[in-house]
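Here the complex is missing a single protein chain, while all its other protein chains stay put.
Order of writing sets the chain letters: A and B. Residues in each chain are counted from 1.
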Amino acid sequence: MRWATLVALAVLLMLPNFLGSYLLTVFIFIFFYAYLGQAWNLLGGYGGQISLGHAAFVGIGAYTSTYLAMTYQLSPWIGMLIGGAAAACLGAVIGYLGFRFGLRGFYFILLTVAFGEICRLVVSHVDALGGALGLFITFSGDPWQFQFSDNRYYYYVALGLMLISMGIAALIERSRMGAYLAAIREDEDASEALGVNAFGTKLAAIVLSAFLTGVGGTFYANYLFSLQPNTAFGIPLSVEIILRPIVGGSGTLMGPVLGSFILSPLAEVSRTYFARGGLSGVHLIVYGSLLVAVVLFFPRGAYPYLRRLLSRRRGAP
Amino acid sequence: MNLLELRGLSKRFGGLQAVSDLSLSMAEGEVLGLIGPNGAGKTTAFSLFSGFLAPDSGEIEFRGRSLVGLRPHQICHLGLTRTFQIVRPFPHLSVLENVRVGAFARTASSQTAAARARQVLHEVGLEAKADVPAGELTLAERKRLELARALATEPVLLLLDEVMAGLSAAETERIVELIRGINARGVSLLLIEHVMRAVMNLSHRIAVLNYGQLIAEGTPAQVANDPRVIEAYLGEEYAGTAPG
Partner (left out) sequence: MTLALLGQAALNGFLFGGVYSLMAVGLSLIFGVMRVINIAHGDMMVWGSYLAFVLALRLGLDPFVSFVLCAAAIFCMGVVVQRALVNRVLNAPHEMQILLMLGVALVLENLALVVFGPDTRRTESAYGLATVWLGPIFVDVARLITFGLALALSCALYLFLFRSDLGKLIRAAADNGYGALVIGADVERIYTVAFGIGAACVGAAGALMSALLPFSPATGFAQTVTSFNIVIIGGMGSLLGAFLGGLLVAVAESLGAVLLVPSLKELVGFVLLVLILLFRPQGLFGGKTS
């Protein structure tokens, strides 16, 4: 297993030397959505608290760092952390309200949706943030402004983000917090009887998840060069975020990564294949069908399924 | 100072007075058996002690500290751990992972927690099943898992809710031995039980509840011969069961 990871890592590090600009972009999206998915995974997968409003954290992180860069010329590398902190604050609010008032399952999902939409609507009406039209970032190619003229740098930043998120997830998996999150997911009351502070643990999970997602918002803004409330805060982005870990395997380390490697190319293929005639919704039909298929046939996601398949091949009991 | 001190504890659910003016105390190192007919309020009492329910009135003092208003995990950290009448394993986690959750109450280190968990599994005799998902265990094994998890939190007072229910005679014997061993180590125990022979043999003292009220208290022998208890619950044939 160790060898495979090292080889994969080496390949990924060398890939930009062999890929054209288009494929490079595909990989950038794979890594970036794997990162966002892993951030979501901390709360939704490991923690079992599904959120359909994570786009709000992306939006807050993106808008915060962009606004600070435009108004105070603050480098987005620093703005990124401030954006993350701002997103973490929203996460704390949602977590506090949701968990203190005992919202679970569907009710919690609705709360996250409501907050996401509230953010979207509020930001659409704030002129200082560009209102409904959003903010446009001028391209300067200045690395200190988180802009690179060469796509390859974005590739490495995105890869770096993905690896960092995996590192954090791996650490949590092995730690007390990971054990507590799993226990809460299985049976919250029983875990409380064993000394698990369910409220505190879940709150920590949502704050961390929100922070990481918010940091990703800065990448989002500085890679796309435009920020609109409807896309940055919208449900479609939230859906994109949750699809990777769910298809790949929520609550697992490789889930979001595998899911991203499956979904992003699929989206690209259906986008380009069906682009003639302007059938822009087709990749979403694919997404929807995939979601249905996963729930019906691979409820734990692709990664656990593959692992079982592989262990059976090796003859393990 | 008494380990556990209850004064005038009451809890009502709508029209039902589940626990009524319960006053009781428990000493360190004791095994106290809590018996009574179904619906007498025993499990409700456990939920009150462990913070899952808030009392309407009354006091609960544990090692001199009031437990009223504290959350279950805080009470666990103070040294009082409960098990559930209907076992609640974490079905998708392995047996070891289940017990490790309890062990984490006393340490933040994964290694220490795992080591402690293995120790406890050895004590209850489940170490062979350490890597089995808890959902695949038999009922008897789940009961031992429930006990193991609670033990891993290193409680000073352990609340066991019908841990012998549904077990065969042999399995019951094993659990009784286990509980004796746990008590010998210095852990105090509060047992809710219907298996009369076991609870009479294990307990230093017995408290009897009926309709939420304490109707008798004393050594097993005293309780078994108390006419109110016999009348409410035990029946004449059990009058001679208690030792001495």
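Side notes on the structure shown:
The criterion applied here is as follows: a residue touches a chain if its C-beta (ideal position, glycine included) is under 8 Å from a C-beta of that chain, and two chains touch if they have at least 3 such contacts.
Keep in mind that what you see is a predicted model, and the values were worked out from it rather than measured.
Note on the chain not shown: across the whole complex it touches A. Within the whole complex, the absent chain has one touching residue among A:92, A:164 or A:235, and that is A:235. Here the missing chain is touched by one residue of A:224, A:269 or A:292, and it is A:292.
When the whole complex is considered, the residue among A:111, A:159 or A:172 that touches the unshown chain is A:111. For the options A:122, A:170 or A:269, the residue in contact with the chain missing from this view is A:122. Touching residues on subunit A toward the chain that is not drawn are 48, 50, 97, 101, 103, 105-107, 109-111, 113-115, 117-118, 121-122, 124-125, 235, 239, 246, 279-282, 284-285, 287-292, 294-296, 299.
What we mean here is this: only the chains that are shown with their structure count from here on.
Interface of subunit A with subunit B (complex): residues 174-176, 179-180, 182-183, 186-187, 189-198. If you check the complex, the residues on subunit B that touch subunit A are 50, 52, 71-74, 76-77, 81-84, 88-93, 97, 100-102, 104-105, 108-110, 113, 149-150, 152-153.
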